[in-house]
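Just one protein chain is left out here, and the rest sit where they should.
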Amino acid sequence: MENNYLADLWNSSPIVCVVLTGLVLLLVESVRRGSGRLSYAVSLVGLASAGVLIVAVGDVAQPAFNNMIVQGPYAQFFTVIFLVTGILTILLSRGYLDRQGIHRSEYYLLVVFAISGMMLLAYAMDLIVVFLGIELMSICLYILAGFMRTRGTSMEAALKYFLLGAFATGFLLYGIALIYGSTGTTNLEQIAKSFAEHSASPMFLVGVSFLLVAFAFKVAAVPFHMWAPDVYEGAPTMVTAFMSTGVKAAGFAAFVAVFMRSFQYAGSPVNDVLAAIAAASMIIGNVTALAQVNLKRMLAYSSVAHAGYILVGLAAGNADGFMGILFYLVAYVVVNVGAFGILSLVEDSNGQKLSYDDYAGFSAQRPFLAALMSIFMFSLAGIPPFAGFFGKYYVFLAAVKADMIWLAVLGVLTSLVSVYYYLRLVILMYFREGSGDVAVRPTWAAMLSIGFAAYLVIQFGIFPSIVVDAALKVF
Amino acid sequence: MISLIPIVVALPLAGFLILGLFGSRMRSETVIGTLGSATVGISFAVASAIFVEMLGMDPIDRKQIVQLFTWISTTTDTPSSFSVPVAYQVDQLSILMTLIVTGVGFLIHVYSIGYMHGDKGFWRYFAYLNLFIFAMLNLVLSDNFLLMFLGWEGVGLCSYLLIGFWYEKKFTGDAAKKAFVVNRIGDFGFLLGMLLIFDRFGSLSFDTVFGSASVLSVGTPVLMWITLLLFVGAVGKSAQIPLYIWLPDAMAGPTPVSALIHAATMVTAGVYMVARCSILFALAPTTLEIVAIIGGLTAIFAASIGLVQNDIKKVLAYSTVSQLGYMFLAMGVAAFGAGIFHLMTHAFFKALLFLGSGAVIHAMHAEQDIQKMGGLKKYLPVTYWTFLLAAIAISGIPPFSGFFSKDEILWKTFSSPYGSVVLWGVAVLGAALTAFYMFRLVSLTFGGDERFGKHHHPHEAPKTMTIPLMVLAALSVIGGFVGIPPSLLGGNAIEHWLDPVFASANAKLGLGGHEIHAIEYVLMALSVGIAAAAIYASRTVYLKRHEIAEQLKNRYARFYNVLWNKYYVDEGIDKAIVNPTVLASESLLWKGFDVGIIDGVVNGSAKLMAVAAGWIRRMQTGVVQQYAVFFVGGIIAIIFWLVLN
Partner (left out) sequence: MLDNYIPIFLMIAVGVLFGIIMVKLNEWLGPKRPSEEKLTTYESGMEPVRTARERFSVKFYLVAVLFILFDIEVVFLYPWAVSFKSLGWLGFVTMTVFVVILFLGFVYVWRKGALEWD
């Protein structure tokens, strides 16, 4: 038993490492109060070490802690996403927090703990762990959303997110209870084994619906998306970046783990519901984004739309869909970190300069940043040769193969709509004169992170096989 | 030698990277211009060397695939496993396209050095132009649909960037956006077609797809859908009815760009794509028929609009749309070789016409209205003569290049089992209109009295501009000799050269060699006679008896207005599509408050603040509950769906 325990610890060492980092940060803040710089360094070192560990542990699937969690390619794939997102977010945040006058070390602490929650979701083999992960992540984010304590919109965002998040958590827990009630276990592997006998029982189905609702809330899919625009707009920009990338990826990590890897619902009404949610998200997200003036709000609705695209892969429920989800997430996450990063650079200390018009003539003042922003917008619109294109390609392919051609057609049509509002920004940056009062003083770390994100977008767009190969191992 | 093809593609990319990264630091226009032109020039030289080598080869060896690296691969055997290499396919068709793209491209680069002199975006311009050449070469040289699509999107992007190049002017941005959006409709078709191909054939490589397609029987329904979707892509890119609307607006870009992208190369990508997929289209006779009808209609429709336009570039733009119609007409009647032949000659004379118009605009200091020109002959002799040669070529007067290619299309339209007399009639009428409006353009611009103000002092363009004009003029005159038909004792070298590419398509369609008929001479004489008559009429009206034009205009005012307003298509689209879309997106907005915000922006920020404030107050009291209501509604719907199913 003792030996086993050590093996378990080794298998879960990336999570342990991140949690330890969080604890060290707690201690740092207790001992040397208000030392943001030290916390910044510690969190980066901690996340980087977790990255080393995740490689060292290897990609052979191994259960740990009585099959509560499983270390393996799936966990690895998502953990890498979370760690990269986390590191980029932290690099970009320092300058941003300084400019906004809210540079406090708790920020790093909360980000690190949120990442540990996300990792739990990727490792989860048990619904209880899923619940634990979602809570750990969400509670940190409720606080982060309200991190700008003196600004009303930030408080409002935090409160709304908390209220509705708690609402969703209730459903998650209730769903888990119902599933436990009908199957006698919360372990996903065992549920999968006896899936055939339970799959049609009403109690089980209600439980499944509740889980579906809770996950759909976390990834901001219609009609559970209503919090997203308000929260994205109100939260500090870098927190929004973290929310729209890490949290979305984590939500999908859980969604896929439960709905694709454990429940075998492909081709059943459950997948029709997923398809309906995907369709509604694509339509409402894209159409509403058309009318936005504020870029954060635009990206919020766009994030709803992208949740829809990823759900297309989930609804298809086949191998291509799985592949599409993984690729799409990678592409979406790097692009969004970069785009929000630029927004956070341009935003002034009053939370202004976030509208389309503020970007008029941006290319003349900051040609490099404008070029990168254009790359991000093109990728979001799904235009090759950027990474976003392949994400869309795979999910649409999956839909076609799953005989959901209508969904693929709808997806292509709505992405056509999205071209308009993404390109509007590019047009403003390049083809309009600006007032020229945008003051951007990026830190080196910020420029590096945004540049790196852009590099990845192009790299994955031209050589998608890097991601594809990694994703194929996950099967 | 053929293995050197990657160099041809890589050089413009290198040019783009160097200019894009360091261009802003380069002070000297000479350095930038030389660099930008040299990359394309060397590409052309290498491509020519490859071409010469291919001439000496056995026809079977001429097609070779140069594999560079695997672009996308899936190693495991899953349903999604497919592999797309970056590989270039050199064959008779693609090398011809490469020569046109790099050759005409090189001349236009050189011309641009003079034309863009002094522009503050000089380096940016050349960087985009190099990028365009790179993308276009990928499009024509690719050996699979995906890489072709990449090039397809790439040229679209460059076109967008270059149309909006002078972004200080509002209409350039709008034109760029229009081009992009309309092209996306076409791309949507291409993308769906590609997905369908992959779904059906399990591959995107040309060889595999065409190989498995060629065993299918004629009229297989799925092929009809595939080809129709691909054709939608071609219609968008090549500006055919109903998606031609972006091309005239695209003239907002610099004139050499119009010459290169919107006349000689990019817009012909659709024609190239249809030719490349000839076997697929051959198996779908319904699509061929549609292609022919759309092509024929576009040819005459655009030509009729060209009759009355006064903007020198607009006339040429509609002329381009019309000539592209001829190419599609050729494709539709399964005269693939003739279509590509016309693509080539058109590249010569239309590029020349645009560059000539550029020289005129340059001389007239950005004046584009031909009613305010006239008598430029004596100021711009080189431009005049070269322009005149191009006009004769496009009008189809022997022995100029346009005659041979257009006549080949006309004859095939008449004689091919897929053509018809009606289409032939339409095409001949279109040719007559073409001759008429071209000479209207020549007469109003260069002939007659000077109608411009005293402050204009037109002067001939610099050498960098006139030399490309002269080279293109020479090509416009002699370029047709590679395709002299047997009836005129020629060997029709170009069609024989291309034969292997279209062999399987022709075999499916049961088309054989070229037999000489007596009627061919009659038709040839007829079309030349009509064109000559049209030229004569045009010169009479616009040089000697100007009042006739006025009389006609007043007598048929209603018809004239229809033409002048381009059949009201743009207005119609605004009414039928753009406005409803805008309306729908507005009325669908969340609870209408965003409408309030938008209106607020329009009506002034004071109102905006009031609306926003009112909204926030309302939100703080009840909106979270309302969110929760939606949330619960969603849950109930899902449970009903699942449990009661």
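Which chain is which? They are A and B, in the order written, and residues in each are numbered from 1.
Going forward, a contact is a pair of C-beta atoms (placed from the backbone, for glycine too) under 8 Å apart; a residue touches a chain by one contact, two chains touch by 3 or more.
This structure is a prediction, so every number in the text was calculated from the model and none was measured.
The chain not displayed here makes contact, within the full complex, with A. Here one chain is not drawn; of A:L26, A:A177, A:V409 or A:A470, the residue touching it is A:L26.
Only one of A:Y5, A:F368, A:W406 or A:F475 touches the absent chain when the whole complex is considered: A:Y5. Taking the whole complex into account, chain A touches the unshown chain at residues 1-2, 5, 23, 26-27, 29-31, 33.
In this section, only the chains that are shown with their structure count from here on.
As a whole-number value, the distance joining the C-alpha centres of chain A and chain B reads 41 Å.
Contact residues on chain B toward chain A in their complex (touch as defined above): 24, 70-76, 78-80, 149-150, 153-154, 157, 164, 167-168, 172-173, 176-177, 180-181, 184-185, 188, 191-192, 195, 198-199, 585-586, 588-590, 594-595, 597-598, 601, 619-620, 623-624, 626-628, 630-631, 633-635, 638-639, 641-643, 645.
Here chain A touches chain B in the complex through residues 156, 159-160, 163-164, 167-168, 171, 202, 205-206, 208-210, 212-213, 216-217, 223-224, 226-227, 230, 269-270, 272-273, 287-288, 290-293, 318-320, 323, 367, 378, 383-385, 390, 394, 396-398, 400-401, 408-409, 412-413, 416, 419-420, 423, 427, 430-433, 462-465, 468-469, 472, 475, going by the rule given at the top.
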